[in-house]
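Showing just some of the chains, left in place.
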Amino acid sequence: MSLWSAAVRYAECDQQGVAFHGHYLTWADEAATALMAAKGMPYVTLRARGLDTSVVASTLSWSSPARWGDVVDVDGVVERLGRTSFTFALTLRVGERACCEVRTTYVLVDDEGRPAPLPDDLRQAWSPVGGGPAPS
Amino acid sequence: MSLWSAAVRYAECDQQGVAFHGHYLTWADEAATALMAAKGMPYVTLRARGLDTSVVASTLSWSSPARWGDVVDVDGVVERLGRTSFTFALTLRVGERACCEVRTTYVLVDDEGRPAPLPDDLRQAWSPVGGGPAPS
């Protein structure tokens, strides 16, 4: 089972007959939230502590299109934990066919929007597989 | 000059080669905000008073499609002022060609989301042309 899955909507496909490329960020966003929860520190828990996440960078690389009705599955991992930021790497595919790789870096922010150090329990919960010291 | 105007975006057009019908509500929403301001009671003023608007009904009728690159112009009027609700009638067109009529009814709500009577100054500012007693 993947982190997140959805059928491509008619409204998401453009005149080229494929999903418009901007929608991959919407799908990746939902999968990122699912990854936070799957790794034991849900977004709503962060919000309840007065924390929020702010996207600072995103890289997308497409290898094949998703079309109307295709079911997009998203898997992903925590790739990096910094002092106040973290990076998720997500893979979007249709069946076994890879469609897009999305790598997104977030900064954790407090209620005033200032960068906040990643809490220890978040760091433990989201620790990347393979571990090693967290880069700053 | 119209209330609101924008070129149809590539991402807004679907495989039929026309703007997906749901986007007309996005365009109408921006034009509704422009109508509030043009009639002397901007949305931000309502917000500053602890009021907000909640859409309760919308009716759309299409007569011709808008396509990528077409410039959509929206005009509109306040059609009805009720006790706590109001209705805007908006016309979307490309040049002289009518595309869509949108009629949307909003309820004015307070900070708890409860219906709030339309303030007297809003009622005066938005009074429909031709006037007459406001229906409940």
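We just call them A and B in the order they show up, numbering each chain from 1.
Here is the rule we use: contacts are C-beta pairs under 8 Å (C-beta built on N, C-alpha and C of every residue); 3 or more make two chains touch, one makes a residue touch a chain.
Predicted model, so just to flag it, every value in this text is computed and none were measured.
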Quick one: 2 copies here, how many in the whole complex?
4
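The criterion applied here is as follows: only the chains that are shown with their structure count from here on.
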What is the distance, in whole Å, between the centres of chain A and chain B, each centre taken as the mean of its C-alpha atoms?
35
Please give the residue numbers of chain B that touch chain A in the complex, ascending.
10-11, 13-15, 17, 20, 22, 68
